[in-house]
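With one protein chain withheld, the remaining protein chains of the complex are depicted in position.
Let's look at chain A:
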């Protein structure tokens, strides 16, 4: 279970998150939507301590994330897979090396075993045979899928998606969404998607939250979110145009 208690994050005078409270049950798929720059990605980074909150607490499986020492934090990060908006593949490594990175870093598995796992992960994201390619040789959609394969190395119980379909063409975006749905079923992992692409949100989430002015508003299910009466949500969903 993931629990945020009065989570606050300020960048100088800019208040990105203001006393945010949220509980996510195991296996739940939620999305956080909101305009660009509202703090969605920051929220994800706080969850795995890539950044520190100004105040408030984050609990993952009853562990206070900010109180963890280095070893415990590494243990926690192994349970979480993060998909980055820019894919963030290591550009000096091949696709194979990217996916094998965490396995080589944290386990003493033999190369043959690593080989098998990497092959299985690449098959999972339908990228068989790309192991020898460099990230620069892949399209944006393929890079995003390699990023997903890399995040799956330890079969994470929590998957964090930062703008997983932003900047992709509609067909590739649907492919990624299908993959997210498939992974949710296969791994039974908790997933948090932050994005402003509404199609992705409606297809992949059970519950939707709207982040604006540092506050998190619970919009309910995708159907409920679409009929929200909050003017900010309505404007966001319709793009400011009258329906």
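The rule is simple: a contact is a pair of C-beta atoms (placed from the backbone, for glycine too) under 8 Å apart; a residue touches a chain by one contact, two chains touch by 3 or more; residues count from 1.
To be clear about the criterion, contacts and distances are computed from a predicted model.
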item	value
Protein name as given in UniProt for the chain not displayed, "Carrier domain-containing protein", "ABC transporter permease", "Cytochrome c oxidase subunit 2" or "Hopanoid biosynthesis protein HpnM"	"ABC transporter permease"
Candidate in contact with the missing chain, chosen from A:30, A:48, A:168 or A:201	A:48
Sole contact to the chain not displayed, among A:106, A:157, A:196 or A:234	A:106
Contact footprint on chain A, counting only the chain that is left out	45, 48, 50, 70, 74-75, 77-78, 80, 82, 84-86, 88-91, 101-102, 105-106, 147, 150-151, 153
